[in-house]
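With one protein chain withheld, the remaining protein chains of the complex are depicted in position.
Up next, subunit A:
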Amino acid sequence: MNGEAALLLLADSRLPAGGHAHSGGVEEAVRRGAVTGTGDLARFLRGRLATAGLVTAALAAAACELAASETAAELWRRLDAEADARAASPAQREASRTQGRLLLRTARRLWPSAVLDTLARAVPEGPHHAVALGAAGASAGCAPRQAALTAAYTSVTGPATAAVRLLGLDPVTVHRLLADLAPAIEGAASAACASPGDAAGPTGWHALPGHSAPALDLLAEGHLTNPMKLFVS
């Protein structure tokens, strides 16, 4: 077993963990006219992958690695705090915790493990999505790179699907954008797993990527003011 099938299950949009309810800022970008068609969407997805995608991938890989070796609640709280420090927008933190809580609940039924129980106890308000994803991946049998790949992949697939619905775009054209992003998705997963600084594990967490996207922060907060929204975030 090398985690391949587990990876597919984890990355599948049919995984009942609530991922479909989030547009990753696309809904607000459409409402503001910043994304109007496939050209804008391609640039949106590429930018999202290189920022939020890379950061969640790195945190997911760190969580997956931690889950393989360590079950101390304190370390889970510390990793979750590192995720907090990389999300300035309260709307983004809330969306991330909502997704993390749902994913953790689902994962505990699919792949019950002491590690997931510890994580749920350590962060009772719900861990960040990246942290839950890495821990769930480890419990399912994935390696850190596979958890990172899942995080990078879902950072663009969810928003792409949302754009199809919001703008009535041709689904094949939009999936072509995702196909074109495949090398960048793998690149983000590799960059996420490159040992930051000179230390691996908890001593290197401070140096994990924190690539921020000011427009995503503004969009996430603007989305909360939309009374007609279809997506949670």
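Assume contacts are C-beta pairs under 8 Å (C-beta built on N, C-alpha and C of every residue); 3 or more make two chains touch, one makes a residue touch a chain; residues count from 1.
We adopt the following convention: contacts and distances are computed from a predicted model.
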item: Chain not present in the shown complex, as UniProt names it (candidates "Urease accessory protein UreD", "Zinc-finger", "Sugar ABC transporter ATP-binding protein" or "Spore germination protein"); value: "Urease accessory protein UreD"
item: Which of A:Glu27, A:Glu65 or A:Glu82 contacts the chain that the document leaves out; value: A:Glu82
item: Candidates A:Thr51, A:Gln99, A:Thr157 or A:Ser233 - the one touching the absent chain; value: A:Thr51
item: Contacts of subunit A with the absent chain, listed as residue ranges; value: 25, 29, 34-35, 40, 43-52, 81-82, 84-91, 93-94, 97, 124-126, 184, 206, 208-219, 221-222, 225
